[in-house]
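For this view, one protein chain was removed and the others were kept in their places.
The chains carry the letters A, B and C, assigned in the order they are written, with residues numbered from 1 in each.
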Amino acid sequence: MTRLGFFGPAGTFTEAALRTVPQAEGAELVPLATVPATLDAVRTGEVEAGFVPLENSVEGSVSATLDELAAGQPLVVTREVLLPVRFVLAARPGTRLEDVRTIGTHGHAEAQTRRTVAALVPGAAVVAAFSTAGAAAAVSAGEAGLDAAICARVAAERYGLDVLAEDIGDNSAAVTRFVLVALPSSPAAPTGHDKTSLVAFIHDDHPGALLEILEEFAVRGVNLTRIESRPTGAGIGAYCFSLDAEGHVTEARVGEALMGLRRVCDDVRYLGSYERADAVPPTVRRGTADDDFAEARAWLARVREGTAT
Amino acid sequence: MTRLGFFGPAGTFTEAALRTVPQAEGAELVPLATVPATLDAVRTGEVEAGFVPLENSVEGSVSATLDELAAGQPLVVTREVLLPVRFVLAARPGTRLEDVRTIGTHGHAEAQTRRTVAALVPGAAVVAAFSTAGAAAAVSAGEAGLDAAICARVAAERYGLDVLAEDIGDNSAAVTRFVLVALPSSPAAPTGHDKTSLVAFIHDDHPGALLEILEEFAVRGVNLTRIESRPTGAGIGAYCFSLDAEGHVTEARVGEALMGLRRVCDDVRYLGSYERADAVPPTVRRGTADDDFAEARAWLARVREGTAT
Amino acid sequence: MTRLGFFGPAGTFTEAALRTVPQAEGAELVPLATVPATLDAVRTGEVEAGFVPLENSVEGSVSATLDELAAGQPLVVTREVLLPVRFVLAARPGTRLEDVRTIGTHGHAEAQTRRTVAALVPGAAVVAAFSTAGAAAAVSAGEAGLDAAICARVAAERYGLDVLAEDIGDNSAAVTRFVLVALPSSPAAPTGHDKTSLVAFIHDDHPGALLEILEEFAVRGVNLTRIESRPTGAGIGAYCFSLDAEGHVTEARVGEALMGLRRVCDDVRYLGSYERADAVPPTVRRGTADDDFAEARAWLARVREGTAT
Partner (left out) sequence: MTRLGFFGPAGTFTEAALRTVPQAEGAELVPLATVPATLDAVRTGEVEAGFVPLENSVEGSVSATLDELAAGQPLVVTREVLLPVRFVLAARPGTRLEDVRTIGTHGHAEAQTRRTVAALVPGAAVVAAFSTAGAAAAVSAGEAGLDAAICARVAAERYGLDVLAEDIGDNSAAVTRFVLVALPSSPAAPTGHDKTSLVAFIHDDHPGALLEILEEFAVRGVNLTRIESRPTGAGIGAYCFSLDAEGHVTEARVGEALMGLRRVCDDVRYLGSYERADAVPPTVRRGTADDDFAEARAWLARVREGTAT
C-alpha cells in the first residue's frame, strides 16, 4: 500500500489538500510532525512521497519548506495543489454558539479570523494549539477546557465536531499552495501547462548575478512565476534564488535555460517539472518552441558541415 | 513619552530585538497582538512606530508583514535590526532539569529545538503557545501545567524564570530580521551603508516585467539584496515584487532607478531608506556615484545649450 | 550672404542634395575638395555649415565623414537629406549615343552603371574622374578626349550638357544620406520625428561595453536606427560606436539616456538632434514620454520629502 507523508497532524489544511490528489486515494496518509520530518521521511523511503505547504501556509513555515528543499539529499516536486483556505468554527455536537467561551486554534489561523470571531462570539478567549487540527482534536476529547476550534472542515469531520459557523476568515480566502515531493525520477510527460522549480546558488563574488540568472531564462523566452531570494546560511550576502519557471524540463527552451544556469551558477538544484494546478499554459515567444530549437540545431549542423544554403 | 508598538506579547524575540534600538530607550513599549495590529497602530497614530519581523521570524508570519506593508496606508521602514535567535529552556526557580515534564512554546520554536530538547529532557511533552513569551508567562504563573518554556532570554528575565539550558536551537542560530516602521517622513541622512525597500506592482499584461524591473536597477548600478514575488490577490498571475536595494533614496542612482520603476510599473510603493544593520557599504560601479550623475547632468545642460566642448 | 560648404566639386550628387535644403536658397554654395576639408571649413568659420555624405555615398568615403565627426573640434548635424541616386549619361549638345566612345565618371558610379552602360553604348571605354561632376566638366570643356559623362542631372544642367539616357543605374536606385553640419548650438525645436546622433567611446578594459551602451538606451525606451563600430585608431580593440537614436535631445528619455552614456563611457560626443528626413515618428513605449518623466520626478521629490501617498 502506498504511504504518503504529510505535514500533520491529521485534519489540517494540508491533509485536506492532500486528499484532492489522485495518488492519495487508497493510500495510507501518514501525518508527520514538521516539514523537515516530512521531507526526511521521503528521503529515507519511509514514505513514497511527502506533502508540504510551499506558499502562504496557514500553519507551519513556508521558509522551512523552501530551505529544506534547497539543502540535503535532492527531492523533486511531482504535483502542486492550490487550496482556498476556508476556516470553520467547530464544536462538539450539542454546543451552541452562545456556549462558546474558549476556542483553540493555530496562531496564524487566529490572526486570520480575529474580527469575524470577535463579532460571532464576543468575549470568547482564543488559545494556542500547534495546529488547527490539534485544536479540533482537543475539543473532541474535551481537553484543555476548549469549547470550539477554528479549523478546516476536514478536521471537524474527522473529530466528529459540528460546524457552528462557515467561512469565518476575515478576508476573502487566500489560496495556499502545497506540493507533493518525491525522490528524483524522470518527470511525468508534459501536459502543455507545466511548471519547473529550481534553486540557483550564485557565485558569491558576483553582484549582478540575479540579472544574469534572469537573462538565462529571458533569452530563451522562459517566464518566471515565482522568485524569492533566500540566505544560504553561508554568511552575509550569500544568497540563493528559489524560482518557478513556466514550462517542462523536457522542453527545449527550458532545458537550454537550465543548462545556462548550470554553467553560470555555483550550483543549480532541479526541483521538478509538474502540471500547473491552475492549468495556465505558458506564453511561448516566437522562436522558442521545440520545433524552432530543432530547426536551429539542424541549421547549425549544416553550417558546420558547410552545406547551409 | 514615545510609544513604540511591537508584535507581542512582552518577552518575545521581537521585544528583545526592539530593546537594541536607541529609540526604545525611555520609550513605552506596547505589545500588540498581531503584525497587522501593530502596523495599524502606527497608521492611527496610537504608537509612533511599530516593530515587526521581516525575515525568518521565529514567531508570526513574515508574509503578513510583507503583504501588510504593500497594501493600505503607506508606511516606511526607518531602521532594521538583525538578531541571532538563541533559545533558552526556562523554568521557575527551583525547578531542576529532571523535573521538567511539560514544556510550552510556539510551534516554530518547537520545530527548531526538537532534537536538542529531546536529548536534554527525554520524554518531556511540548505543548503549544501563541508565542514563546506567552509560554514563559504561563510557566511563571503556574498555568496550564507547564514546567518550563522554550523562549528568549528576555522572556525568562521578564517572568522571573531561571535558565536551565542555553542555546538549545538545533542548528547554529539563524538570524531574524526586524524592522521599525513609521508614518512616511523625510528619511534619515545617508550613512554610506543604507538600504531602500520597495514594492513594485507590474502591469498585468506584461510577461517580461520582472527583467524590466531589474534592468531599471542594473543600468544605474544599484544592487538588490532581497527579492520576493508576492501574489497581489488581484487574480492568478497578478504579482508584485518586494525588493531591498543597496543605497539611499537621496542618492542619485537610487533616485533615478526609483523614477524608472515608477514609469514602467503599474505602481511603486516606497518603503523607506535606512541604515543597514550589517553596515556593509554598497558596491558603487564606475559612473554611478552622485558626482557622476551631477557631472552628466551638467554636461547635458551644456549639450542642450549648444555649449558642450 | 550665407556660405555653405559642400563636398564638391559643383555638380555632384552632394550638391544636388544640398539644393533641396531651405538654407541653400540664396546662399553661396562653396565646393570643397574633400570631406575633411569641408568639415574644417566649418570649424574655422570659413563657411557657416558644411554638407557631406553620411551613408551609402556614390562619391567619397562615408567612413571619412564618420571618423572626422568623431574627432577634432566638435560639430553637430542640423539637418539630414535622403537622396535617391539617379545617374544620367550626358554629352555636349549634338552628340548622339552612337558617337560615344569614351565616358568619364567616378569609380563608384562606374561600378553601379556598368551593365546598363555596356548595353547602351557597347564598346565605349569608361575612364576615371575624381567625381561625376568633374567628368561632366571635362566633357563640357572638351578635355581628356571624353565624349560623355556618367553623372547627376544637376551636373548635366550646370555644364550645359544634354542627357542621352536617364536613370542608367544597374539596380533600383539606392538612397544616399547626407547631413548638414555646423558649429555646436542649441538644437532646433523638436518636430515630433527627430533623430539624435552620437559617438560613444567605451572604456578599453570593458568587453561587454556595447551591450551596456544599448541598455542605456533600451531602459529608457529609446530605439536606435543606426549603429556602427569604428576603430578609434588607439590600438587593436579600441572601438567607438557611431549611433543614431530616435528622438530629440530635449526629450526626457533621450536626455536621460545620454546622461547614462556619459556616465558609463570613457567619452560621449553629441552630434546633434534634427528632424528625420523620412518623417517617421518614434515609437514611444509606455512610461517613457516626457509627462511620465515629469510625473516620476515629482513623485520622487514627494518620496524624499516624506509626503508621497
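Here is the rule we go by: a contact is a pair of C-beta atoms (placed from the backbone, for glycine too) under 8 Å apart; a residue touches a chain by one contact, two chains touch by 3 or more.
Just so you know, these numbers come straight off a predicted model, no measurement behind them.
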item	value
Touched by the hidden chain, restricted to displayed chains	A, C
Touch with the omitted chain, as defined above, among C:128, C:141 or C:189	C:128
Residues belonging to chain A that touch the chain removed from view	74, 76, 184-187, 203, 215-216, 218-220, 249-250, 255-256, 258-260, 262-264, 270, 286-288, 292-293, 295-297, 299-300, 303-309
For chain C, the residues touching the chain missing from this view	33-36, 56, 59-64, 106-108, 110-111, 114, 127-131, 134, 144, 172, 174-175, 207-208, 210-211, 214-215, 218, 223-229, 231, 233, 236-237, 239, 241, 278, 280, 283
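Here, only the chains that are shown with their structure count from here on.
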item	value
Separation of chain A from chain B, taking each centre as the mean of its C-alpha atoms, in whole Å	23
Cα-centroid distance, chain B relative to chain C, in whole angstrom	58
Chain B, residues touching no fewer than two other chains	215, 218
